[in-house]
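The complex appears here minus one protein chain, its other protein chains still in place.
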Amino acid sequence: MIVVMKSMCSDEQVNHVLAFLENHGLSGHLSSGVERTIIGVLGAVGPSGTPGSIGGINPMVGEGLEGLPGVESVLRVSKPYKLASREFHPEDTVVDVPASCISEGIVHIGGSDVVMMAGPCTVESEKQLMTTAQAVREEGAVILRGGAFKPSTSPYGFRGMGEQGLKLLSKARSEFGMAIITEVMTPSDVAMVSEYADILQIGTRNMQNYMLLDEVGRTKKPVVLKRGMSATFEEWLLAAEYVLSQGNRNVILCERGIRTFEKLTRNTMDISAIPLVKQLSHLPIISDPSQGTGRRDLVGPMSLASVAAGTDGLLIEVHPNPDEALKDGAQSLTIEQFRSLVPQIQAVAVAIGRSLIME
Amino acid sequence: MIVVMKSMCSDEQVNHVLAFLENHGLSGHLSSGVERTIIGVLGAVGPSGTPGSIGGINPMVGEGLEGLPGVESVLRVSKPYKLASREFHPEDTVVDVPASCISEGIVHIGGSDVVMMAGPCTVESEKQLMTTAQAVREEGAVILRGGAFKPSTSPYGFRGMGEQGLKLLSKARSEFGMAIITEVMTPSDVAMVSEYADILQIGTRNMQNYMLLDEVGRTKKPVVLKRGMSATFEEWLLAAEYVLSQGNRNVILCERGIRTFEKLTRNTMDISAIPLVKQLSHLPIISDPSQGTGRRDLVGPMSLASVAAGTDGLLIEVHPNPDEALKDGAQSLTIEQFRSLVPQIQAVAVAIGRSLIME
Amino acid sequence: MIVVMKSMCSDEQVNHVLAFLENHGLSGHLSSGVERTIIGVLGAVGPSGTPGSIGGINPMVGEGLEGLPGVESVLRVSKPYKLASREFHPEDTVVDVPASCISEGIVHIGGSDVVMMAGPCTVESEKQLMTTAQAVREEGAVILRGGAFKPSTSPYGFRGMGEQGLKLLSKARSEFGMAIITEVMTPSDVAMVSEYADILQIGTRNMQNYMLLDEVGRTKKPVVLKRGMSATFEEWLLAAEYVLSQGNRNVILCERGIRTFEKLTRNTMDISAIPLVKQLSHLPIISDPSQGTGRRDLVGPMSLASVAAGTDGLLIEVHPNPDEALKDGAQSLTIEQFRSLVPQIQAVAVAIGRSLIME
Partner (left out) sequence: MIVVMKSMCSDEQVNHVLAFLENHGLSGHLSSGVERTIIGVLGAVGPSGTPGSIGGINPMVGEGLEGLPGVESVLRVSKPYKLASREFHPEDTVVDVPASCISEGIVHIGGSDVVMMAGPCTVESEKQLMTTAQAVREEGAVILRGGAFKPSTSPYGFRGMGEQGLKLLSKARSEFGMAIITEVMTPSDVAMVSEYADILQIGTRNMQNYMLLDEVGRTKKPVVLKRGMSATFEEWLLAAEYVLSQGNRNVILCERGIRTFEKLTRNTMDISAIPLVKQLSHLPIISDPSQGTGRRDLVGPMSLASVAAGTDGLLIEVHPNPDEALKDGAQSLTIEQFRSLVPQIQAVAVAIGRSLIME
């Protein structure tokens, strides 16, 4: 951490900062330039094993320093997330999910190959789910998506079938051998949803629902953590750090578009998140072009772009009859559209030396 | 709702839209211009008393229409929030909060006068809280703020004293007669926090934590609903609608800054939210210039600006020794700064024909 | 255009709107629903050939309507850009640029193949330019980029070599047979820059410099129009409309990233612009991953993503020694990096049925 003093700060203010640091068990290293005085903060190393020691310097110290008289700014040199960082864990993390539809019985997310997760936005009925599951499985999807608990912007919108929807997902798993990913929205539901799901999804609105992050962190279930709709990369990785620091190392990040000024798309999908997160972190990252754009006609091109940029997986909404979808019909592919997209995805994956798991 | 068809749509596609509407109990009214065909949707009136009937048209129908072939866009004419809208309730809502420090025994939020809520960002100790409470009460604050459960971006940051902090707040209430506002972060804490608090605060990260909104909606406690950091006005009012639709009519909105590209402030405080929300809705609105800017040196001017623009209250962070604050020290006023600010706020309030409740 | 009246508007206000329309030679078509009155505006067709007639309805009428009492909002149904729209010109526009390095002597931008434009951000010296030109030509670039007039955020930054830089670009063209693209910043330079350049580039800061757009519109030179850093798709296509409406049909759009809240990248590159612009417009679109990300380590993945999403060309900064670049060194590829990237781009292009022009 580096403290930059105002150009007209007094010696007393500098000494105040140094005393503040000492009070927090840290020491300051002074450099006086022509224009500015700068104080480098040397971090104390806490007792090993305690969270406080991981980052060296307590994040609150920085906030405190910003409030001191004479301080212009506080520059953080170290990354605030630790367990999520590439420095902490240089090799790629691979998250394993059981799926009987493939011969090995396990899907590896974050490995050499690309994983297809597909299914309806929302579970609406047994017929709708089974039809879709069968179709996406036939085209190569190994993980079935489907919301049983749905966040709805309006209280008058459809909020999902609840546990009944989870039972249908479970039935689809038995029938087609795919793993199941579904959203969990509140801490008290985590145990119940975990009984049915293979992967717990944390939605964009809950990326900073810290008690929910704590709770899924206490399970061992793989967690797909969607990026908050206006979350910086740092905030996103800190949210992952919540889950990791509770002991659950099976975190998968998911780019799903951010909020910008543009009105013709629901979100602006940030494809650069894929290569950048792979530099900052060892965690796998997947892409959701359905939510990421909100437009069916952009799902294909953005799927191909995601694969070209290095995504580890795709999460695509497919509906047997999008016209009748209870939710997000405008961004769901038809089964025919999905069928014609998969070979294109495979071709791009092969072009960059990977492969879409199809088996 | 109006459906705009693509300029080159077919008759079959138009008929498909009309049939879709009929399937949902609605009727379409066709206008064919030179450039476009437009279909006006006439809403069915549901059985009175059911949520579905309030808005006339189910919000999901719009999503479904967007996905139909030949449809270019769907324009929503009615506001999606109902109970929160000025049309539904033309008079200003006034939320009453008990506070023994004033002779009437009740603070009216949203009435003719402006309310001062002040206190530390976070409850850190009995001494810190009592010192601050006494000081802000002396300057005219009638509501004491203080976080016992704190959202921290990092899992290694301070997350608050929990119930012990609530007990201290309760003690401060007994001693100084101010009402207490404090944050609640998760549904399972609502009952417990409600035992201590006079106003429940929903933080910016939880504005779309729907199960939390449902839960506070089932209490009768006043709720301060902070704007999500990238929430549109419509989304914010829909979040309020969640609380209102559960039967709790005591909702107070709070502008606390939105996320923009600017880096010198923590947030960009949107002062225009104050007069605009007052047009769209009958609910009171207050301002949080501490979170709204993240900089102590901007709290004063933005407090004055808020009052000039018509805010019903201010929520200001004050700390007896901001240098030692465990959280958000950089944006807390000292007691001396708060003391010199209050008369300026009073002067501006008087200039626009209101008054800061000081008694 | 559709005028939505406020729910409590008076008959007098409705009549006022109708009279306003009549005054502007338009007629209004009234529909009164239960909740709202809506007025459809039927456009007058102006005298053929005049700009006013192209869009049917003068854009100023909409602004006027928004100001009338009782009007809640004005919904524009037609796209405000005409010559740039896919409806006006259903087939893809192909812009031809002479380049002696390929056997046909012409590069087609917007056709079946993908075009590589590469070179230094800024022309710094003859040696730097010639070295880079030779290298990028050897790897398949057919168009050479290089700034002679540079926008610099600071008045103390390097603003380019001016006409001397243009002469060097011209010399590189003679030597290597590539076409030249370079920026023009002000109307009075257009004639001079046109003498040297094959393609005129309008930078992001000048996307709405209307007099510059008019001026390049009066030439016949191909124009690359970069997206403004916070321009919507509609504003971008309206800027293209300026050039087109002056008679220059050789407009190429260029996605170069938009401004968001994210701090780790210089811009957020909006890959969805590529497929979306291709739907809205017949104009070619290219990608600038160097400016679009501001980070050398993201240029490769974002180039591949652009091609996968359908871009017609890439504009990549390459410098023989980025450490010594006078401008934007952090985002320039080394020659070695460029060399290893091109075959990957070719592979992805082939995977989607296109090809990188390499000859």
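As written, the chain order gives the labels A, B and C, with residue 1 at the start of each chain.
FYI, a contact is a pair of C-beta atoms (placed from the backbone, for glycine too) under 8 Å apart; a residue touches a chain by one contact, two chains touch by 3 or more.
Treat the numbers as computed from the prediction; the structure is a model and nothing was measured.
Residue-wise, the contact with the chain that is not shown comes from B:G310, picked out of B:P69, B:G111 or B:G310. The omitted chain makes contact with just one of the residues B:S31, B:S170 or B:T268: B:T268.
Within the entire complex, the positions of subunit B that touch the omitted partner chain are 230, 232-234, 258, 260-265, 268-272, 274-276, 279, 292-293, 295, 297-298, 300-302, 304-310, 344, 347-348, 350-352.
In the full complex, subunit A makes contact with the omitted chain through residues 2, 4, 7-8, 29, 31, 33-36, 38, 40, 42-43, 45, 56, 75, 77-78, 87, 259-261, 263. Contact residues of subunit C toward the unshown chain are 16, 20, 51-52, 54-55, 58-60, 63-64, 66-68, 80-81, 151-159, 185-188, 205-206, 208-212, 229-230, 235, 238, 241-242, 245, 259, 296, 322-332.
Just so it is clear, only the chains that are shown with their structure count from here on.
Here the spacing of subunit A and subunit C, counted between their Cα centres, is 32 Å. Counting partner chains per residue, subunit C has residues 260-261, 263 touching two or more of them.
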